[in-house]
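Only a single protein chain was left out; the remaining protein chains are all shown in position.
We just call them A and B in the order they show up, numbering each chain from 1.
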Amino acid sequence: MTAAAKRPQRDGPTLWLARADLQTLVDVLWQEGYRVIGPTVAQAAIVYDEIRSVDDLPRGWTDEQSGGSYRLKRRDDEAYFGYVVGPHSWKQYLFPPRATVAVADRRADGWHMSGVERDEPAFAFLGARACELAALAVQDRTFLGDDYVDPIYRARRERAFIVAVNCTQAASTCFCTSMDTGPRCTGGFDLAMTELPDGFTLEVGSERGARIAAQLPNTAAAKDTLARADSARQQAVEQISKHLDTTDIRDLLLNNLEHERWNEVATRCLSCTNCTMVCPTCFCNSVKDVADLQGDHVERVREWDTCFNWDFSYMNGAVVRDQIRSRYRQWLTHKLASWIDQFDVSGCVGCGRCITWCPVGIDLTEEVAAIRETAP
Amino acid sequence: MSTGAAVANPWLAAPIEIAGVTPELAGVATYHMRFRDAKRHAQFRFRPGQFNMLYLPGVGEIAISLSGAGGLGGTWDHTIRVAGNVTRALADLGPGGSLGLRGPYGSWWPVEETAGADLVVVAGGIGLAPLRPVLDAWLAAPKRLGRCTLLYGGRTPDTLLYAKQHARWADAGVDVQTTVDRADVGWTGNVGVVPLLLDRIRPLVPKNTVLLVCGPEVMMRYAVLSGLARGLAKEQIWVSLERNMQCAVGLCGHCQLGPAFVCKDGPIFRYDKIEPYFDVEGL
Partner (left out) sequence: MHKPRLAVFKFASCDGCQLSLLSLEDELVALAARVDIAFFLEASSRVEPGPYDVALVEGSITTPDDVQRIRQVRRDSKFLITIGACATAGGIQALRNWADSEEFMRAVYAEPSYIATLDRSTAIAEHVPVDFELRGCPINKEQLLEVLVAFLAGRRPRTPVHSVCLECKRRGTVCIAVAQGAACLGPVTQAGCGAICPSYDRACYGCYGPSHQPNVDSLAAQYEATGVPREALVAGLRGSFNGYAREFRQASDRLASGGGAEESSS
């Protein structure tokens, strides 16, 4: 059981938050000491950044996505959450791209090693999608699930408050229904909303969520409101067109490590790292030493790294995965197959980011299908 | 989500120092290590086959197998060949040198688990280092149920590790068989690759034999094949694998080999567990 899934689900009624009261939710979260992070328009995309006002949200904007292409578009309404997922994920807040994890100082009697005192922020994530809740649960297993845990992730994850927002539309790159992760948010949130033109239905998913909800001007959602929310969510289900056949996918991939398709995809793959960087579950990292010129003070800095980096598998003067073929194979087999051995869950949540943000539009669902079609 | 106890920082190293250095071969030495904080000595335990992360601030950190239980006033030993930045800097440090330790980590050779079986220790070159604690454990056992054979090979006679101890091991009951790829004047032992030495074990009782293998990947591959050809089951063969280990605790992703994190699922694998991934180019 992951941490998120263990949170109690309240059986209370679904609430109704009028559109005009969304700002109150943002305000209450800040008042409660949370740093509210949510969607906003920047750099020609809907990214995650600090949200102070509902005016920071991407009101009236949506995204059009396909392999290797993302375009911001105007909506014909004023929806706050009328987009799918963007280039960012919550990963960057819980597992920061760069962090000092230890320091070493040389003194007269030799090296002294110490940790770093950190006061980790409490984030409120506003607008987490179902696939993103699944991704958090996947990273929980990586960083919290074994004997050794990541202290930064743990501190931030425990403090984080999650306001999920159900998808009411899907991109051509979405395949959460194949991975059984969405589009409906079913757990792992403190609050979950479904946006309608005049407001939001509000589900409470935890005691903390209940405390925040109690500070909002809300009423029980009316029956017809619930029906409207159902049909809004159903729209997302119906728009999902991409499919990944996961039948025996672990054995399919691990039994085909020498498949010709790996050579073929290597002619297209840039090994540029984009897919792994936008992936909300990829966790590979490297720690390097940053020393002053005297070499007496050394910081151990952890950075996002990726199996697509050539020297990631460096060992004894040689690189194990010396070809793009090997590196793409490592990524895909890890994500969809060996992840299951390691963490008892797929590493893929079907968000489609790796498809959209691949500069040459490589689609992992097509790669798997090609291997499945021609597997011996 | 677990709460309560403070989370140990997996990246925090403990200060240690080099108690002494025993030269072994050209470019290879055994480092006898101890904690700077003497109180920690008594707490340090490891199993044969496990490794430590040795950290030289500003230079880097490497995974090194434990090769013994501490000579020259040390608590434990590492036998290390100078090969890169960290090993060179370590060689330059010398006795009294200060560095950091994380560990011990990883899986171990099934010495206790296979008590009673005939142990066949197959090593190539510096691959004997992580297997020496197996020999130490067998020699120290109060009651020896099975036999112990060491099949050890190197390129030339001067690449054979712990040569002075071979006779001592033999005197104490280990069947020591050595071989080299190329002999020199004065070499009276075998010539040829290590796996061929399996034929010298008489009698080899497949049912009651455990093969523990560490060395270059090509040598391990042939040792495994030789073992299988002589009737051993995959479950009776154990190999030591190596990948780029950074965090050593399964959090960084570097050391993956198929489904395994070599740092925590290995470095010692029962062959049947790793077979599909053992010999895949570039995996």
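By definition in this document, a contact is a pair of C-beta atoms (placed from the backbone, for glycine too) under 8 Å apart; a residue touches a chain by one contact, two chains touch by 3 or more.
All of these numbers come straight from a predicted model, not from anything done at the bench.
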Problem - Listed residues B:Pro15, B:Gly58, B:Gly146 or B:Pro195, member touching the removed chain - result: B:Gly58
Problem - Interface with the undisplayed chain - residues on chain B - result: 58-60, 85, 88-89, 92
Fill in the blank from the handout: Residues on chain A facing the left-out chain by the touch rule are 42-45, 47, 68-72, 86-88, 92, 97-98, 266-274, 277-278, 288, 291-295, 303-304, 306, 308-311, 323-324, 356-361
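Everything below uses one rule, namely that only the chains that are shown with their structure count from here on.
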Problem - Touching residues (chain side chain B, partner chain A) in the complex - result: 1-3, 7-15, 17, 36, 55, 57-61, 83-84, 98-100, 242-244, 246-247, 249-254, 256, 258-259, 261, 264, 276, 280-283
Fill in the blank from the handout: Per the touch rule above, chain A residues touching chain B in the complex are 3, 6, 101-102, 104, 106, 109-115, 140, 142-144, 146-151, 154-155, 157-158, 254-255, 257-258, 283-287, 289, 291, 295, 298, 300, 302, 305, 307, 312-317, 320-323, 325-326, 329-330, 333-334, 337-338, 341-342
